[in-house]
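With one protein chain withheld, the remaining protein chains of the complex are depicted in position.
Coming up: subunit A.
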């Protein structure tokens, strides 16, 4: 696995942030100038790929692809996959992404300025397409298997892992690079801000995202890149890989209701399906990484969905790492698997920071307000998106 987020630029930095409950949220003044209601955002450095990739490799990469590259390069390294392995094996690529706003706007602005399509440059088209990440990563890493982008709003990253799991389970691929990435810039989030969905608590940015708290007032947009290398057991054993964990359940559903308003029934079906697919009882789940984005309605409905299946005396620990990261949108479903795996590796539950007064509907949940040293054998991660797309993944420690 690999990660590039507002909690750190690699696995070690991110693990430390998760354990210490460090927020990655700050203020982007440009957003205020542009007319945003909220200038809150995840803050992360721009990757410098000039020394890592040749010009031709870089020229079709927008911000989300650069984040995805950083995460994927780390993931391949950590997984022990070298150039020779990439060249001699059929490896798939399924990656979540649902916008290229900055690149599209820059391309159109250039065209308006020069009034000649031949003067826009060769990179613009490859940066602007929604499949920009998969077209770039497959080229850079010479991947020769399944290759497409999953666009499923804020569940994109989670569905990419679920689909990778299905491709391997079906025997169609022995290894798939999965993940999700999200651009972080003022062009990408204006229309979302216009819905009034973002937190306005800008006085102390690190305290703005407070999932499940009574005083939550909206999400904080964020992003980066997160990559998971999925492979069959046979493939992992054959190459002597260190197996971190196994995906054992993928549940999904569609609300079939409103385009933006959440539901209880849809996510509950996704959760139940993941448990059924994994063939595990609710009591076997040690930790739930909630989707909870810090919106009043979304958190309420998710708390009710989780509570309907896990609520009671044996409720597993629940936390939303979005309290620290903000909402990493298209990336979130993949990054939260990485975050949970890091917790699993070091036996701790990352805190749901900024949770001072638990909302009534979340009281049946066993929320981790502070870091808890606790062994995780099996965790569940939820991701829900606009249009009512839901994905739940269950991951178990490999023994």
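Basically, contacts are C-beta pairs under 8 Å (C-beta built on N, C-alpha and C of every residue); 3 or more make two chains touch, one makes a residue touch a chain; residues count from 1.
What we mean here is this: contacts and distances are computed from a predicted model.
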item	value
Per UniProt, the name of the complex member that is left out, chosen from "FMN reductase", "Acyl carrier protein", "Putative ABC transporter ATP-binding protein" or "Urea transport system permease protein"	"Acyl carrier protein"
Residues from subunit A at the interface with the omitted partner, ascending	54-56, 59, 116, 118-123
